[in-house]
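Complex shown without one protein chain; remaining protein chains in place.
Moving on, here comes chain A:
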Amino acid sequence: MSGPLVGVVLVSHSAQVATAVADLAAGLTGGGGDVPVAPAGGGPDGGLGTSSDLIAAAARSVDRGAGVAVLADLGSAVLTVKALLADDELPSGARLVDAPFLEGAVAAVVTASTGADLDAVAAAAADAYTYRKT
């Protein structure tokens, strides 16, 4: 591994969903387990919702200097990430990735584990939209 790995933040309305998807993505990555992945799930009161503080802390915690791919599930999760980015409250290399949450998370973490840059990680996550199931 030459340089630092891209970090991945998983923002869900549910703390359990964010944590479980992070575990799943890391688990499916096999040997590349050193990708920094952080869940940011649930609202400020711990219930369903979105917490900007959790998102900002998660992004800082996975920032190794190679950029941070942020994936979000729905509505306020997406809007909160956008609002944080618009006001420079996430690490400078952080980017909201347009991707399906679970499939995109797996693609992002697997790709990041190869040492790929943020563009490649984001492209792989977005490409998960094209995976048809029927």
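Everything below uses one rule, namely that a contact is a pair of C-beta atoms (placed from the backbone, for glycine too) under 8 Å apart; a residue touches a chain by one contact, two chains touch by 3 or more; residues count from 1.
Operating definition for what follows: contacts and distances are computed from a predicted model.
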item	value
Per UniProt, the name of the complex member that is left out, chosen from "Molybdenum transport system permease", "Dihydroxyacetone kinase subunit L", "Ferrous iron transporter FeoA-like domain-containing protein" or "PadR family transcriptional regulator"	"Dihydroxyacetone kinase subunit L"
Touch list for chain A against the chain that is not drawn	43-45, 47-53, 74-76, 79-80, 82-84, 86-87
